[in-house]
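The following block contains the structure, expressed as structure tokens.
Every protein chain of the complex appears in place save one, which is left out.
Chain nomenclature is as follows: A and B, assigned in order of appearance, with residue numbering initiated at 1 for each chain independently.
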Amino acid sequence: MSPPQQHYDKDSETCRLAIEFTTENRHQLPAIINDLVASSRDRQLFAHIDAELIPSEEKVVEIIQRTRRLLFPGYFNRQPLDDSHLEYAVGMEMTRLFEILSGEIALSIRHDCQRYDLVCTHCQERGQQEAIHFLKQLAEIRKVLTTDVQAAYDGDPAAKNIDEVIISYPGVLAITTHRIAHQLWRQEIPLLPRMMSEYAHSITGIDIHPGATIGKSFFLDHGTGVVIGETSKIGERVRVYQGVTLGALSLPKEEVEQLRHEKRHPTIEDDVTIYAGATILGGETIIGAGSVIGGSVWITASVPSGTKVFLAPPKLVYRNANSAAKKR
Amino acid sequence: MSPPQQHYDKDSETCRLAIEFTTENRHQLPAIINDLVASSRDRQLFAHIDAELIPSEEKVVEIIQRTRRLLFPGYFNRQPLDDSHLEYAVGMEMTRLFEILSGEIALSIRHDCQRYDLVCTHCQERGQQEAIHFLKQLAEIRKVLTTDVQAAYDGDPAAKNIDEVIISYPGVLAITTHRIAHQLWRQEIPLLPRMMSEYAHSITGIDIHPGATIGKSFFLDHGTGVVIGETSKIGERVRVYQGVTLGALSLPKEEVEQLRHEKRHPTIEDDVTIYAGATILGGETIIGAGSVIGGSVWITASVPSGTKVFLAPPKLVYRNANSAAKKR
Partner (left out) sequence: MSPPQQHYDKDSETCRLAIEFTTENRHQLPAIINDLVASSRDRQLFAHIDAELIPSEEKVVEIIQRTRRLLFPGYFNRQPLDDSHLEYAVGMEMTRLFEILSGEIALSIRHDCQRYDLVCTHCQERGQQEAIHFLKQLAEIRKVLTTDVQAAYDGDPAAKNIDEVIISYPGVLAITTHRIAHQLWRQEIPLLPRMMSEYAHSITGIDIHPGATIGKSFFLDHGTGVVIGETSKIGERVRVYQGVTLGALSLPKEEVEQLRHEKRHPTIEDDVTIYAGATILGGETIIGAGSVIGGSVWITASVPSGTKVFLAPPKLVYRNANSAAKKR
């Protein structure tokens, strides 16, 4: 066989090897395909065949981006937004969002109906109704997001101006996506909210479950590694730094099923600051208003309002490089 | 010079400034280009000129996505998957995957041949053989992934149903990609497996080296910040939370070269749970079966089966906000 030539793959606009496929290899494919078809039909293994479509990741991202353009007018548009064509721009964006959102909500509902063997007779209608209800909340969500952006600017000395915060802060993308997903969660739409939160998680490293309740003026700095669980309740003017977990206490396997509908994550009252890497666990844990939780603190019990909790300075061992120090 | 007008850039469908480029600035370009060409030819600096193509990131992502559609039939297809056309859908997907994978494997091998000054005579043939061998494993990998998905559902009270776990859990994307990459790693394909694991890392924040050996029913919750090193060995039914490191002990620069082929990362036996932020280091460290490693625990020595290790509750300092508390 001669050395392979390169060819230009027009799908990916990339040069690749022009492989000469040998029949010996090719002829093995049908048997492998048959095996995988059999595997796909194996009821013990997960497959999604003859089933309703599920919301697609592309559509989920499109819904978030269109909603974000409506929530922060002019910031994420590809063309400048003039006051003279504002009605037109908002109207076009919202009409298209309504159409896509109606469809994906309907798919999410149908998926659930099929799962519970319900006959789905009005998913189209409900998709539209829920989309309309969602769109009605946008003006209110805009007000809350304005407080979040202001809190980020006020809380970060590195912020140069409000616009920089809106267009580049991952915490703002995370809380924007959360406020969208949480609204759909409150409307009891299945699947879609969780797919939205996972999109934000993939971009920002911030994992906020759509079920979490979060008050206004919420500031997430840096954010990578933050985990906020499903039944968390967070008050107003709360500040959370990177690597903070609001989680559940350890979950013995046998209790998972009964825990699905209980409050498992903490309550954070107003004006609390939680520094990097702190972990707060448990559904009955309440961090009282105005408290400050120091970096890397681990808390599983409530603290009263106005408490500052920090690690007693851990004993550090200092060694000079020239001594016989054993490296960790 | 008049104020710039906007123009519509059709490549990106975006309005941009229509800059009037001045000759004064333009005329500086040739000298800068010459400098950078000279720099590109400087043998002391890294460049990849007159060299074999390397696998492209786009192709790596395409291979993962096509393989994922075969491993979870119907979940990530853009069109509904009916039983009546299952053979056709699987056949088309697998044939295309075979072609692309053969090519990228061949490129990976050729790249290594060139690096070691070997004459590469059968890279095309080996690309196809290795691709065939890989595809034969998919039915088996499907079985293992089913146990991983079930473990995620069983381990997370926030999971609503299996479909949600498959389409939205980052831990499932990470372990799916790992099982793909690890199979290629076992076939000793260079470059490609590491590029795959880095793709999953960029999406999920979960960094699993393709060399790591991981048993079935593996559950990664949240996952951001998890690092699992190349020579880690993980048993069955292991649960790992966000921010966990399975790493190497500190690496004095002079010993790095000799460590390249040694076991440097820990062994985790069956049924172990490792909570958030725990760090387990060292190639001789074995966490015995059924053990529970608490959050933020730091371990560099083995523990016997059935051990629970947790931090002695660190001394926390509580201060009332009105006292003269010194802030951390």
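By our rule, a residue touches a chain if its C-beta (ideal position, glycine included) is under 8 Å from a C-beta of that chain, and two chains touch if they have at least 3 such contacts.
Nothing here was measured: the structure is a model prediction, and the numbers come from that model.
J.: Looking beyond the chains shown, say which of B:61, B:162 or B:309 touches the absent one.
T.: B:309
J.: Please give every residue of subunit A in contact with the chain that is not shown.
T.: Residues in contact with the chain left out: 6, 8, 12-15, 53, 56, 58-59, 62, 70, 72-75, 78-83, 86-87, 90-91, 94-95, 98-99, 102-103, 106-107, 110, 120-125, 127-129, 131-132, 135-136, 138-139, 142-143, 145-146, 149, 154-158, 160-164, 166-170, 203-205, 222, 224-225, 242-243, 249-250, 252, 273, 275-277, 292, 295-296, 300, 311, 313-322, 325, 327-328.
J.: Since one chain has been left out of the picture, which residues of subunit B touch it in the full complex?
T.: With respect to the unshown chain, the touching residues of subunit B are 1, 3-4, 6, 12, 14-17, 19-22, 25, 28-30, 32-41, 44-54, 56-57, 78-80, 111, 115, 190-191, 194-195, 198, 201-202, 205, 207, 209, 211, 224-225, 227, 229-230, 243, 245, 247-248, 250-251, 253, 256-257, 259-260, 262, 264, 275, 277, 279, 290-292, 294-299, 303, 306-312, 314, 327-328.
As a convention for this text, only the chains that are shown with their structure count from here on.
J.: Can you give the whole-Å distance between the Cα centres of subunit A and subunit B?
T.: Inter-chain centre distance comes to 19 Å.
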